[in-house]
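Mind looking over this structure? Questions follow.
Missing here is one protein chain; the remaining ones are kept as they sit in the complex.
Then we have chain A:
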Amino acid sequence: MSTETDSVKVEEKLYYNRYVVDAGRPHVKIRPHEVPSQALLALTKICPAGCYALNDKGQVEVTPDGCMECGTCRIVCADTHDIEWNYPRGGFGVLFKFG
């Protein structure tokens, strides 16, 4: 499948989009953990905005600035209770011009 060379940079895609970031009030949070669950590990790959990444201690971190509010991570972690998911405050978050 995809090799390093043909893999795309999701950051470049998100760059097309418009966001109103609610600074200091992330709408997606990960509960503190030592060892990430399989569900959390999957998110580092399947979040369409690439918001999830492993840090150097082997834990999963989320940076929801580019989040498109799809809800996938919430559903994937519904059973593990790894994350707390809310909509951003009214008016904040992604703003689709086309949708």
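The criterion applied here is as follows: a contact is a pair of C-beta atoms (placed from the backbone, for glycine too) under 8 Å apart; a residue touches a chain by one contact, two chains touch by 3 or more; residues count from 1.
Please note the rule applied: contacts and distances are computed from a predicted model.
Peer 1: Out of "Protein FixC", "FAD/NAD(P)-binding protein", "NADH-quinone dehydrogenase" or "Electron transfer flavoprotein subunit beta", which one is the UniProt protein name for the chain not included here?
Peer 2: "Protein FixC"
Peer 1: Extract the touching residues of chain A with respect to the undisplayed chain.
Peer 2: With respect to the unshown chain, the touching residues of chain A are 1-2, 6-8, 10, 13-14, 16-17, 20, 39, 42, 45-46, 48-50, 68-72, 74-76, 78, 86-87, 89-91, 93-99.
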